[in-house]
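Got a structure here, written out as structure tokens. Questions coming.
With one protein chain removed, the remaining protein chains of the complex are shown where they sit.
Order of writing sets the chain letters: A, B and C. Residues in each chain are counted from 1.
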Amino acid sequence: MRSDVPPIHGIISYPVTPFAPGTGAPGTGAPDLAALRTLTGDLVEAGSHAVAPLGSTGESAYLSDAEWDAVCETSLDAVAGRVPTVVGIGHWSTEGTVRRARVAARHGATAVMVLPLVYWKLTEAELARHFATVADAAGLPVMLYNNPATSGVDLLPETVAGLARDIPNLTMVKESSGDVARFRALRELSDGALSVYNGSNPVALDAFRSGAAGWCTAAPCLVPRPCLALYEAAMRKDAEADAILAELLPFLRFIVQQGLPRAVKAGLELQGRGVGHPRPPLLPLPEKETEQLRGMLRRLSA
Amino acid sequence: MRSDVPPIHGIISYPVTPFAPGTGAPGTGAPDLAALRTLTGDLVEAGSHAVAPLGSTGESAYLSDAEWDAVCETSLDAVAGRVPTVVGIGHWSTEGTVRRARVAARHGATAVMVLPLVYWKLTEAELARHFATVADAAGLPVMLYNNPATSGVDLLPETVAGLARDIPNLTMVKESSGDVARFRALRELSDGALSVYNGSNPVALDAFRSGAAGWCTAAPCLVPRPCLALYEAAMRKDAEADAILAELLPFLRFIVQQGLPRAVKAGLELQGRGVGHPRPPLLPLPEKETEQLRGMLRRLSA
Amino acid sequence: MRSDVPPIHGIISYPVTPFAPGTGAPGTGAPDLAALRTLTGDLVEAGSHAVAPLGSTGESAYLSDAEWDAVCETSLDAVAGRVPTVVGIGHWSTEGTVRRARVAARHGATAVMVLPLVYWKLTEAELARHFATVADAAGLPVMLYNNPATSGVDLLPETVAGLARDIPNLTMVKESSGDVARFRALRELSDGALSVYNGSNPVALDAFRSGAAGWCTAAPCLVPRPCLALYEAAMRKDAEADAILAELLPFLRFIVQQGLPRAVKAGLELQGRGVGHPRPPLLPLPEKETEQLRGMLRRLSA
Partner (left out) sequence: MRSDVPPIHGIISYPVTPFAPGTGAPGTGAPDLAALRTLTGDLVEAGSHAVAPLGSTGESAYLSDAEWDAVCETSLDAVAGRVPTVVGIGHWSTEGTVRRARVAARHGATAVMVLPLVYWKLTEAELARHFATVADAAGLPVMLYNNPATSGVDLLPETVAGLARDIPNLTMVKESSGDVARFRALRELSDGALSVYNGSNPVALDAFRSGAAGWCTAAPCLVPRPCLALYEAAMRKDAEADAILAELLPFLRFIVQQGLPRAVKAGLELQGRGVGHPRPPLLPLPEKETEQLRGMLRRLSA
């Protein structure tokens, strides 16, 4: 593994966005900023190496602009510089993404993360201009987020390395395709200039062993300790890492399969730390699945 | 073909959204409402059987809420009840979709069209609740829009027919998968209760012959006459329809392949009816492709 | 529709391959050549415009070379020149395909059909050489068979038209992708030099209306009359075609979904014309599905 550790590394925790009980259907109330502050603080105090608000887990797709701004400000204020922050700013339009980049910068984000949401299939020139415009406006380190299943476009390592050559502050890539071979490829093709991060929970350990600098995950909202232990064992190249992963895997697969906002919010409820329902169209985790989750959380905290 | 003709049928024209030259990059200016009014009027006067603002062609994904509202109001005002209107209201959150449904209803839309944009993969129960909530709030006939390539979810005819059984005002389906067999399947599975519309330009004629009530298309922005002639020949079961389609096909394939907002805006410019650039991340149609389009438009208007 | 009718057109019937009861598991006996002769004769006498032995329906993938040769000879002998024949000769190796082409030619086939089975992904140069070598050895008209789901390669209209320009006796294409727009595209791109045939049962009528010269189908093994009636109504441009298709569609969808050899063999058994089981790994149609088929056959022969 690389000796140089980039400023953002280790366990990068993704909070959900709490919603206050409103007068309408569950989940349609305003973001519950007090609960968000508590949850974010919990993530820092549990030892997260970084916090990443407004990712997919944070249901950013379902927030209005004003809500997005409030969640951004509150999250960064709650972290209060204790660890680095990476704010998810993906939006369909370049303008919308730029606007969010500026809000994040103004509130003191360490870096921004850009998922290239693709309504109309973009040409290479359009993708390049989009990233360049956003990176320029952000004036912060940019993490390109590749998640073909969500965004509708798969940015191959060659493409990402090419973008990074042209955009000086595009220095990080979060790869969520689950294809472990890409971590090495991205390092190689960028001559080590890109730091790579893993966004696919089931390959958490494989990614560290292939050179990933960090693991982007919502799991620490519920079980921070084994996530941190996995990272530390992986860094020590200790075989214990395999045993920790074996314990975590059923849980990691479960939260991915059920959808992170549904699963994490149900888990917080089970832990007496309820933050309300996910926002419609999402529904709460069904009862049967909630019981499965209860068993998993009990085993992991035993 | 069916003898009963539903109120919305024939050529359903999709306008682009003009943007005024702003102070920033091309396409970042505000919607040019005067130009939108002219373009919309042109579509009605050319003989469109219906007008559908704020579809994918209308770059609705790149508009702020305030811009969306202004485009909706202006479009409906410009149509002024001369033909039916179908307003695209797709949004990631149920709330956002409901809000748009209400705006459309308030300004007098005949119907609303809902593309189920899927950020997190939705369960069947979530999809059903989303459509039911939106349809209830709209209080207007709802056109479900299936476009797997854009939305990330493919609603099969069985699923659509099931939704329609439970939601009384879900009475129309726009199918853009290009799978012609679905038009018959949707009619059959709903016992004729659903009117089906085709959103895939290259199968325009096949769709009419398989029972589609209408063709949802941006082509009339540039070449309304052959589109209308195709519909009329298809209704008369006249073999001339094949000849008209043969002339239109290279153009239809071209605008689909290049992306409708890029291609239609370039074409309006060539016709001396310029409405500005598409909004970033989209770029204008490149020069070489614009020359190809010039040739096609010349041949079609000869 | 085109005025020139190519020699092979209309209903092109695909027989299954009967297997004699052997000493081992059902379906493992030798091809039952007497039953094959009867079934083939039935297809001709029912009015098929052509017969196509050794297609996918004929389970050619599960035959040894010697069995393949015997089925080829018997089928062509049973047709006895009364209608044209198209023999499926697809094989992984070029040599194996050439060998089959020669056997088919020696026994008097009218044409051969080549599915490009792709074990290793082939380059364009490899595909071109494969078809050229086979066409040259065949010395007969060649029908290129595009079926991406089975072969693992999708030959787009542009590619097929390019191959046809270089290979004089590649004059026919069977398109089974179900994409109706390809029938027109193939005619257009080849300036009408290619005759196109439809291999996707559910779009049978749409294909004729888009210029397909024939329908390649196993359905006439069980219900020849409505298949022929559909073709005739389509040729007359009679709206009755839609009614015939509506009656046939549930049956056509069923046999495709269940797999043609399983469904056709179960249907022959129900009609008292049993030809044994499909060969393993295929299993006979399960009981429940056989009952569904019984109902469909009853309705279609009423």
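One rule holds in what follows: contacts are C-beta pairs under 8 Å (C-beta built on N, C-alpha and C of every residue); 3 or more make two chains touch, one makes a residue touch a chain.
Because the structure is a prediction, the values reported are computed rather than measured.
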Can you list the shown chains that the absent chain is in touch with?
A, C
Please pick, from C:R82, C:R129 or C:R225, the residue that touches the omitted chain in the full complex.
C:R129
Footprint of the hidden chain on subunit C, which residues?
25, 28, 56, 61-65, 92-96, 119-123, 125-127, 129-130, 133, 150, 152, 259-261, 279-283
If the missing chain were put back, which residues of subunit A would it touch?
1, 178-181, 184, 188, 202-203, 205-206, 209-211, 237, 239, 242, 245-246, 249
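The rule is short, and it goes like this: only the chains that are shown with their structure count from here on.
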Quick check of your reading of the touch definition: is the inter-chain graph here a line, ring, star, complete or other?
line
Please decide if copies subunit B and subunit C contact each other with the same set of residue positions, more than half shared, or with different positions, and reply same or different.
same
So which chain is the furthest away from subunit A, centre to centre on CA atoms?
C
What whole-number Å value describes the gap between the mean CA coordinates of subunit A and subunit B?
35
Whole-Å gap separating subunit A and subunit C, where each centre is the average of the chain's CA atoms
51
Please work out the Cα centroid separation of subunit B and subunit C, and write it as a whole number of Å.
38
Note: subunit B residues in touch with at least two other chains are none
